[in-house]
Every structure is written in C-alpha cells, then in structure tokens.
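As you look at this complex, bear in mind that one protein chain is not there, while each of the others sits in place.
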Amino acid sequence: MTKWYWCFMLTVTLFTFFPKQALAQDLVEITTAINTVWVLLAAFLVFFMQAGFAMVEAGFTRAKNAGNIVMKNIMDLAAGSIVYWAFGFAIMFGVGNGFFGSSGFFLSDSFAHLGLDIPTPAFWIFQAVFAATAATIVSGAMAERTNFAGYLCYSVFITGIIYPVVGHWTWGGGWLDQLGFVDFAGSSVVHSVGGWAALAGAIVLGPRIGKYNEDGSINAIPGHNLLMAALGVFILWFGWFGFNPGSTLSGMDSSIAMIAVTTNLSAAAGAVLAMIVSWLKYRKPDVSMTLNGALAGLVGITAGAADVTPVGAVMIGLLSGCVVVYAVEMIDKIHVDDPVGAIAVHGVCGALGTLLVGLFATDGGVFYGGGLALLRVQAIGVVAVAAWTLTTAFLIFKIIDATVGLRASSEEEVEGLDITEHGSTSYPDFVPLYGKSFKIKKTS
Amino acid sequence: MTKWYWCFMLTVTLFTFFPKQALAQDLVEITTAINTVWVLLAAFLVFFMQAGFAMVEAGFTRAKNAGNIVMKNIMDLAAGSIVYWAFGFAIMFGVGNGFFGSSGFFLSDSFAHLGLDIPTPAFWIFQAVFAATAATIVSGAMAERTNFAGYLCYSVFITGIIYPVVGHWTWGGGWLDQLGFVDFAGSSVVHSVGGWAALAGAIVLGPRIGKYNEDGSINAIPGHNLLMAALGVFILWFGWFGFNPGSTLSGMDSSIAMIAVTTNLSAAAGAVLAMIVSWLKYRKPDVSMTLNGALAGLVGITAGAADVTPVGAVMIGLLSGCVVVYAVEMIDKIHVDDPVGAIAVHGVCGALGTLLVGLFATDGGVFYGGGLALLRVQAIGVVAVAAWTLTTAFLIFKIIDATVGLRASSEEEVEGLDITEHGSTSYPDFVPLYGKSFKIKKTS
Amino acid sequence: MTKWYWCFMLTVTLFTFFPKQALAQDLVEITTAINTVWVLLAAFLVFFMQAGFAMVEAGFTRAKNAGNIVMKNIMDLAAGSIVYWAFGFAIMFGVGNGFFGSSGFFLSDSFAHLGLDIPTPAFWIFQAVFAATAATIVSGAMAERTNFAGYLCYSVFITGIIYPVVGHWTWGGGWLDQLGFVDFAGSSVVHSVGGWAALAGAIVLGPRIGKYNEDGSINAIPGHNLLMAALGVFILWFGWFGFNPGSTLSGMDSSIAMIAVTTNLSAAAGAVLAMIVSWLKYRKPDVSMTLNGALAGLVGITAGAADVTPVGAVMIGLLSGCVVVYAVEMIDKIHVDDPVGAIAVHGVCGALGTLLVGLFATDGGVFYGGGLALLRVQAIGVVAVAAWTLTTAFLIFKIIDATVGLRASSEEEVEGLDITEHGSTSYPDFVPLYGKSFKIKKTS
Amino acid sequence: MKKIECMVRPACLEQLVITMEKLDLGGMNITQVVGYGSQKGAGDTSIYRGVEYTVKLKEKLKVETVVPDSMVETVIEQILKATRTDSVGDGKIFIYNIEEAIRIRTGERGDAVI
Amino acid sequence: MKKIECMVRPACLEQLVITMEKLDLGGMNITQVVGYGSQKGAGDTSIYRGVEYTVKLKEKLKVETVVPDSMVETVIEQILKATRTDSVGDGKIFIYNIEEAIRIRTGERGDAVI
Partner (left out) sequence: MKKIECMVRPACLEQLVITMEKLDLGGMNITQVVGYGSQKGAGDTSIYRGVEYTVKLKEKLKVETVVPDSMVETVIEQILKATRTDSVGDGKIFIYNIEEAIRIRTGERGDAVI
C-alpha cells in the first residue's frame, strides 16, 4: 500500500463515483427536462387541434347548428379529459394483458413499467389530448342531427374504452405492438378509430333531412363559413406539428426534425393533389376538397412520419390527397351522410397511411427491399382496428339510440340544434337582424 | 513535499477547478437555456391569450361594436407593453418596500436582486403579457358603451400602477409574499385584479341601454357570434398552458407536467359542471355558460396549480364551474351589466380559487391536515387585493368620467361604437348588403 | 518512469480523454437538442403565420372572394413547400457562387458547409415556412381580381427563384452577406421581397373595378370582416415570436429573450403610433390602420431585432407605425390598388426597418457612433433587393399575363371569385339566406 | 297583374320553389324577414346567460311573385299545398294589385314580362 | 284591408313591437333594408384606410303590417308615437291597398285572418 497506490485509487475513485455520478445525475435531469418541455409543448399544440376541429366542423355545416357543434367539441375535450383520467389511461397504459390494461385508474398506480424518460403527468397530458382528438373526429360526421345527450354518452365510451383498447394493443405493449405493427403517431390508433366510429355513427343516425332525394340523387348542403373552416385546417396543420414530432416523446431524439419535414411535405402534397383532382373532376379547384386534402395528407403521414424519407412523405401525401376526393364521393354515393368528410379523411386515409408504411418505410417497406412482412402486419393492424371500432361503436350507438335517443327529432333538425338543444342562436345579429330576440315582459 | 503529494494535489486541483468549473459553467448555460426557452415559449402562449380575449369579448357582444372591442384589446396589449416597460415592471419588481418597487424604470437598472435563472428580458416579456392580460379582462365588462379615449386612460393606469402594486405585494417580495400568501400563477394577482377593476368599471359606467327595464326585469342581449367566442375560449385554454406551467419560470422544474395536468383537469371539470348546472337550471345546456365554465375552471386553478393533486384540481374546477353560473346571474340581478361575464369568471372565481388553495394545497391545506393558517392568509390576500383594486379602479374611473368622459353618448351607443368611435363597420357585406358604404363623389 | 509519473499520466489522460470526450459528446447532443427543439417550435409558430395572413387578407377584402383568398394562401404554403424542397432551398443554401446556390436539390446533398448546430431538416423546415411567408404576402395585394391559375404560376416562381436568390445573397453566404449587410430575420429578405413582388403584381394587374373613379378620386372598398382581420393580426404577432427569436437558430443563444422583447415593443409602438396618426389625420382612431401599424412595427424590427436596444425597438416601431399610414395613402394615391396594405406594410416598412438598422444598431449604427458605413451597406442591400425583386416579379407577371392570364374577367370579378373560380360561396347561410343553393333535380 | 306575397316557414322554401317551377311561373323573389303573428312567441322561452326571454319574432321568408290575374287562384292553391303544416305560424298570403310590370332587359311591358 | 309599411330606425324596433302588441294587431313583418332619404349621408363622412367616403345608405328596418281599413288611423298614430324622434332620418309610412289575405294554416280569407 504505497502512497502512489492511494493516489491512484483516489483518482480512480473520484472518477468512478464523484463526478460521473453528479454529472450523470445532472445530465439525466437535463435530458428529462428537455424531453418534458418538448412533450408538454407538443401536447399543447395537439390540444389546440380541438379548436381546429371545432372550426372545421362548424364551418362545413350550417349556421343553425354552429353552437351545437362547439358544445360537442368542448365536451369531447372536457368530459373526455375527466374520463381519460379516471379510466381510459389505465386501460391504455396500465399493467394488463395483450388486450387491455387494468391498473392506474385516476392516475393512482405507478407507470414505471412504461420506462418513460418523462414524468408520468407529462405523458398523461400528451395522451389525453390524443384521446380527445379521436373522440372529436366523430362529432363532424354526426353533425346537424344528433341528440346532444346521446352524443355525450357516446363520447364517454370512446374516450373510456374504444380508443384506449386500440391504444393498448399498439402503444401499451399489446398484441399488435408485439407483432411489429408500426403506427408511429396514430394514423390507425387515433384517426382510423375516430373515422370508423364516425362511420358507425353516421350509419346508425342516417342522413340529414334533405340530403338524399327519393330517386337516390344527392343534394349539396354547403357549409356556412368556409373562412372558418380554412382557419380550422390551418390550426390542425399547426397542431399536427405537436402530434407527429411530439410522438417521439423525446426532444433529445434528433429525428423530430425529419418528422416535422415529412409531416409538412405530406400535408402539402395532399392539398396540392386534392386541388388538382377536384379541378380535373369538377372543372374548378374546390376549396373544401383542398382543405380536406391537406388533412388527408396529415392523417396519411401520421403512421409513418418517423419511418419514411421526404420523397416517401410526398408520395403518401399525393396518394392521400387523391384518395380522399374519391372517398368523399363514394361515401356520399352509398348515402352515408358525413357533412365534413371525417370518414374519408380520418378513417380511409388513416387506414391508407398505415398500409403505406408497409410500402415506404425505409426499414422494412416493400419499396426498400423489406418484402411483404411489414405490409402484412400493417394490414392485420388496419383490419383489427376497423373491426374492433366498427363493432363496438355500432353497438354503443344502437344502445344509445334505443335508450337515451341518438337522433334529434325532425322538427329539431329543421329548426336547428342551436335553438332546440341549447336555446341559443349563434349569429343573432345576422340571421336576419339586430334585436331579433329580446324580451318584452315576462307577463306580456 | 513528495511527488505523490503533488500528484494528489494535482488530481484534487484538477477536480476542484478545472472540469467542475468548465462543467458547471456548461451546465449553468444549458439549464439557463432550457429555462429561457421554456419561459419564452410560455410567454408566447400567454401573449396569444390576447387573441382569445378579443374573440370571446367580441363574440359575446353585438356586431356593431366588434371593431371597438378589437381596438381596446390591441391597445391593452400595445399601450400596455409600452407602459409596463416604462413603469409597471419597475413598480412590480424593482427594489422597494413591501408595497411597491421603485427602481428599474425602462428596464434600466439591474434586477439581480430577483435571483432569476433566466435573462431579465425573458422575465420581462413573461410579466408583460401577464400585465396585458389583467388589463384586457376589463374591456369585456365595459364593452358596448365606453368612450374609447376614456378607456385608453384607464388602460394606462391598470398596467402602470394598479396591477404592478398587487404584483409587488405577492411576487415582488412584498408583504403578502412575506405572509406566505400562495398565488402561484395569479388567480388573485392577475384575474381578480382584472375582475374587480371590471366590477368598478361596470358600476361607474352603468348598464347598456335596454339591458334593464324600469320594473327591474332583465333583458338578454345575445352575443353576435358564438363560434368566435368558442374559438376565443379554445385559444385562452391553449394560452393557459403557458400561463400556469410557465409560471415555474423554469423548464428544469419537473412539476411543470403536473401543473399542465391540474390546469387541464380543472378547466375540463369547470366546463362540465357549468354545463350541467345550466342544464338543470334552464332545462337546456347553455353554450355561453359552458364556455364561461371552462374559463372559470382555468381561473380557479391558477392560484393552486402547483400545489394541488389532480383530484384537488377537479374539485376546484367543479366548484368554479358551478359558482360561475350563479355569479353571472347574481351580478346581473344587482344590475351590474357585464356582457361577457368577466366579473364572475375572473373576479369571483379568481378569489374563489385563491381561497381554495387554503383547502386543497397538499402542503398546508385544510383537507390535508394543514389547519386554518394558510386559509387565513389566503383570505387576507383576497380581501386586500379586492380592497386595493376596487378602491383605486373606482377612483380612476370616476376621475376619467369627470374629465375625459367614460361613457359614450346614448346616440353613439345605439348607433354602435364601430361607426361612431372608429368610423368603420366590421361586417359591411352582411348588415345588410354589399357596397352599402361607397362614396359616389366628394362633391355630390 | 516512476509510479507517480504513471499516476500523473493516468490522471491527466483520464482528464484529457475519458470524461471530457463523453461529457463533450453529451453536451453537444444536449445543446443540439435544445437548439433543435427551439428552431422547430419557432418554425411551427412561423408556420402558423399562414393562418394569420389568410385571416388578415380575407378580412380586409369582400365576402365574395374569401374562399379564393384562402385557396391562394393554402397553395402558397402547400405548393411552396414542395417547390422549396425541390429547388428553392438548393438555390438559397446550396454550394454556389455569390449569387445563387446550385446543390442540394430535393434535400439530396450535404449541407455541411453551412456549419449548422441543428439537423438539416430542422433548418429546412424553418426556412421553408419563411419562403411560404414571402410568397403569401403577395396574395393580399393581388386579392379580388386575380386569375387563380395565373397566381399559382407566380407562386411557384417566387418560392423557387425570386426569394431564394435574395436569400442566398444575404443568408447563404452571398455577396450582400460578405458586404456586412445586416438583416437578422428578414425585413428585406422576406418582407421586402414579398412587398415588392406585391407592388409588381398590383401594377401589372391594375386596380379592382370600382376602386378609382374617372376623375381620379378614390373609393373605399371596406373589408368584410374586421374581427377576422384582427384575429389574423394577433396570430401574426404570435407567429413573429418564432420568426425573430427563432432566427438565432439556437436556443442556447441567450439573446433570444431580448429579441422577443424588441419584437414586442416595436409592434406595440407601431400599433400605438398608427392609431394616433390615424386619429389626428381622420379624426377617429382607425381600426384597420392600427392593425396595419402593429404589423408595420413587426416588419420594421425584423432586420434589427438582435442588434438594437429596447429604446431602439420602440423608435423603430414608432417610425414604422407612422410611415405605414402615409405609405398606404400614397400607394392608393398613385392608383396602385392594394386591398390589404401589403406593399406599405411589408415592402416599405421592410425597407425602412433594414435602413434603420444602420441608425439604431448598437454595433455600427449611426446613433451609436458607428458612422455611416453600416448605413451605406444597408442602403445597398435595400436597393439591390428592390431592384432584383421588382424586375423579376414584373417580368414573370407580364409573362403570365400574356400566357395563362393574370387578371380575372370583369364578369368574374363582379360576380366574385369564389363562385367563378371555385364554384363555391363562403357564407351561403348569410348572403342572404338558408338553402339558397339547393339542387332540385338534375333534369329539371 | 297581381302580386302574391306570402310569409312562410323557411323550411318550406324548397317545396315552394319546386311548386313554382311546375306552374311555370315567370319568377319570384325571396326575402328574409322576421315575423310576429298569432305565434307571438308562445311557449318559446329561451334563456341566455341566466336571463329568460321570449323570442317574439320568428324567422320567416317572404316570397313574392307577380302573376297575371288569371293565375292568382291557382297559385294560391299551390302555395297552400306547399306550405301548410296545420300548425300555428304557417303564415299568411296577401294579394294586391300591380299596375305595371317592365322587363329591364328589353324594356317591354305588360303581362308578357312576368 | 290596408298594408301599412314603414321605414324606421333600428333602435325603435322594441318600442314598436310593444306598441303593436298593445294594439293587439294580428301580426307584422320586419325586414332589414338600407335606405336613402333626406339624410343623404349628410355630415356622415367616414374614412377607411385613408379614403374619405360618404355613407349614402343608412340601415333601417322596414316594418309591414296588414290591418283592417278601420284600424289604419289608429295604427299610424301609434307608429308615430313609437318611432318619432323629430330628427332627420325618422323614416316614412306608406299605405296601400291589399285585396285579399289568406291564412295558410286554415285557408280562410278576409279581414278575419289578420
């Protein structure tokens, strides 16, 4: 035991424990902070998408139902937040089997098994706004004719069960996850779930009065405020920069930059192609289709945002932008009345985007020499999500219809849900004049 | 002095100064950067709340005053920014006594005594948008009947004096701070100040023409654009994620995640309960009340966002959402005309939220075994803020009324402030037709 | 070679390589992450400015063209993103000469020569939204009378060539950069380019029908929705916090805080002074001028945001807010019809702001003892940008006019571009009633 | 010539246009009005922000068409068919005399122009 | 039957409805119009973005009610009371003949329906 030995040992010891430890701890704190800040800000952006959905849906429907749509959106978010806190999150991310989780109701248990780099509350709020997104997609397809109380019941079910179960399969360590299913930010988990639930809802509800003629021909019911709808699309596009890049759950992950790029290119390509297709088909570039095209591109890229190249993103966007136009028409032709195109945008393009990962993923995609394995898994996922969502949503809507009532009466529908459901008018100064609804005297 | 000694000393020295210093410096730079990025982005979100206020206030009032409301909001922000830079910030955070600061006008002196982890300008902009928020709350309650020049005068006073003084008491190291008063992000400092100033303003102004009948009965004056109001509420909710989580002033503080969660849950609970209460009371779920309920939940949680559990947040939200409905009615019943519910939302729920910290704070709250000490301090704070704000605001409004004039003439009010104050119409194409206001020839 | 020597060497070696390396690597990763997160979030904010432009432009024009304006804005963004990915970025930042770059088309080559602290995709998206901003400025000045196909052609050229070339000169290492030209975030590069292209477009197009009388007198054509325009301005102001502070390309750069402050103060001063000037000139505080004033302050500060003090920022804002009012009038007087004031706000105030850097820059400005050197360089830059943009834009517009056609027919213009170009109405429920456009039967 | 002016429920518009088209009427005009009649807001108490109020004025459409004297009765009959729902608030039809009609496009006058 | 058609200031609407209600009139219709009269935009020069312009057309409400011949004078009197402010721009009342009135709900005709 010579002095130099001690000196050596000291040096080594100091290196081994002291600074490394301190440093490592500091570094962990710092990277956690970066990740937390990133995930929270992304969650806020995704939250803001609720405003986008409300504006798109209200803008694409008639003025007499604008307040009702707003109410449904706010409740999807508000009631949804509460329900997802109480149940949904536990079912989606709690410890459980391959099909659903069953611990952590009311955020009570530990979620250490997820191995997160961020505090659980940060993860929760990011997931909660995703759940609200899935829920709110449906309100658009069911707009202008749904009983408000009935809609509320449905909203609780989608955020509490339908969506979390699919989420558990894919992101909660469930069976699809184990199969190798790739759905980075939720083309299927969020958007297809919303879209297929919207399909079930629109079918159970039936079309709006005056939408289809006895001879089968279709009437247009133009939305009341295209400018608001456009604002909504801009807000959604903006929020999507939280939705996709945020889904890394890490600001340290340098792929967030490329994800933002693929997201943007796909949206751009979707808008451009939807415009061109509508131009060719209808001789004029259609505003509402172009808006839908941008959304289609966004939905389409969501599954593969982290796994495709910019060229792949443009291709996915072009395909989504083209498909959405035909899908909107086709859905209308089979007399499923979807005033805002939610089924086409979120359901169809969500499924499409999920499948396209099997083609364009640089790691495993058909076009990158990956063979058909991934594509098969993606197809399984798409079918499973559609089957589960359509079945449960259909069931729930039928049950609601038989109990609380799902459809507004035809008098209510004709009069407008704003007045009949909420006793209010959204634009009292305009349709048609000031002071239209003043009270003279209670007794008079 | 042997060689090993030198070696030992070398090792220790190297450890003591060299890397640690470099490392420490790097780490400080990095954490400062994280904090700065966080605080700036939070400030931007809070900034955006100005748009939310403008939309809510314009949406809840009549079309003929929309431009006037926009002008008041922009000036609260623009003039407010200048005034807060020149005076307000110095009074709020300058070196001073327990009641007000008195150094740092025009950002000139050092603010080192605050011991901030972020550059002073980052702190300033975060505080400046808070000041603008307090100011702009008032414009809603005084909408549709206020002289624009008079309003401008008031706006300078609230950002320059009324708000900064309360801010100094609580956040600038003043007497309330020393008492242990908890107002994390400003239920009292920002919202109650705005709300009580709104109360003073509405009282001095008197009600809008046609709001109350001679027999004391009340008329409804529905807002002209519920969709815009809803957009405003979404924007405010979005901005609140800067308001509350940002108030840690640190992205390194991992509680920012939980603060985002409590903020969101309280808002959700507020919206849900306001809807339910309005449903029970009026037989229909009221859109505007639900919107107010979400805001009430947000205002309510602001004081305690960092100190309560999710359950506590839901309780605070529920209470706020319920109270706001009754408060709106009560304020109307005593014939204080507040077109947008600013007094109920910001004044009443701000005070309520501050008090509820005394019940729900995990550290010191009554329900968590903390006894009544905190509650008493909270009550003192609430009363002090109300007393100061009501007195000074009332005084200032009376002085303005006697000099510049606070109320628009009844002709102006009937005609609408857009035309009379600003010579413009907000919707010339709609009320009622294109080209209504064209010039034929100057000489004709 | 004694033991202590080894021990010493060990210590030194350990210090030299081991931890430093690991540490350095960790630190680089961390700072890169902070920079990336910052730049991405800033890019998202800048992206959102597209919504602001759409709302401002639609709000300041007539209802019958709202959908057309939205389409132009979306295409500036969507087509612009694709074009900038394919060509623009390569021309702007590729390896090249002093005038344009010529490598990196489709993001294919390396951009290592830029020496960025962030991943190339992060840089790309930040630059792409800037390009879209420059493009979309023009749509406002050309509103209400432009052939849609013609506009699309122009849009491709500005994002693909006109803007990237100027960008290369200044930010891509080109000749202006080497002269020492200071344009921090693009008063000239982005806003003046947009503004001068707008001037060229408005001149080639000619005024809207009914704007100028035969005797030379001017008619007012009020915008159809001031509230939307105001929302747009708030969104733009919000987005500008990404535009300017984000242009550091680094969240580690602590000057981002001061840049946010100068940006905000200048906007505030611009709004206040534009209001005062309009009040003095027209006897009433004009809403639309005040909105323009805020934008003018933002455009003005953009060049010098990082180089001036708060006092300098206020001065720049005041000057911009004053100049914009006179510029709007002057441009109208020479019968260049710019419905939204884009030329005055972006062209004139962009040039003004660039010049004012020569006066107010703390490093090199005339008022800070820097002499005239910087001012001369700024003037050269302003002139060069104007000359290049006006020439190329004028040429392109003339060519489009001669081939595709730039101006809508007078029937189309009178009827409104929404119907004639896109076959849609933006507000079918309001102008003037429900169900105006329903289909009875195809054969009837 | 007579002008037939009727105040009807907005929901009837589509049916009314179809009817008019079948009758091959020359044209018609539709205006958004708010009306006050036997309905008198009965039963329609709304609540805005806690204040109960009666919607005194109902949204209606005013449909005007000028027809030759000979067609008046037929048109009335068809309007009744298209708009009658048998519940209060169906509206009224008013008939009055028009002395002259002129087609702006040609300047021609008389029964031929309508 | 006569139709009484009056152009009044928007601010008078409430008082007018109260008056009509007191008279127990059968009903009325309100339309938003813009009017041009002796006011002729006098003194009302506005400025939009630096361009001075005269607001030639004022927002008015057109209130129409069909009443039995016997009530015409009473109604005119009451309208005058409700809407007169003695300043330029108060508006006009026009009276003209209605030949027939039909209640859509029942098909009945004549004075009884109004």
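The chains carry the letters A, B, C, D and E, assigned in the order they are written, with residues numbered from 1 in each.
To be clear about the criterion, a contact is a pair of C-beta atoms (placed from the backbone, for glycine too) under 8 Å apart; a residue touches a chain by one contact, two chains touch by 3 or more.
Everything quoted here is computed from the prediction, not taken from an experiment.
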Contacts from subunit D to the absent chain lie at residues 1, 3, 17, 20-21, 26-32, 66, 96-105, 107, 113-114
Where the missing chain touches subunit E, by residue: 2, 6-8, 31-38, 40, 56-57, 60, 62, 76, 79-80, 83-97
In the full complex, subunit C touches the hidden chain through residues 210, 414, 419, 423-424, 431-433, 436-440, 442
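The rule is simple: only the chains that are shown with their structure count from here on.
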Between subunit D and subunit E, what is the separation of their C-alpha centroids in Å? 18
Chain-centre distance (mean CA atoms) for subunit C and subunit E, in whole Å, is 51
Spell out, as numbers or ranges, the residues of subunit B touching 2 or more other chains. 4, 7, 11, 19, 23, 30, 34, 37, 41, 210, 218-220, 222, 225, 231, 282-284, 286, 288, 423-424, 427, 430-433, 437-439, 442
Residues of subunit D that touch two or more other chains: which are they? 14, 31-34, 46-48, 51-53, 56-57
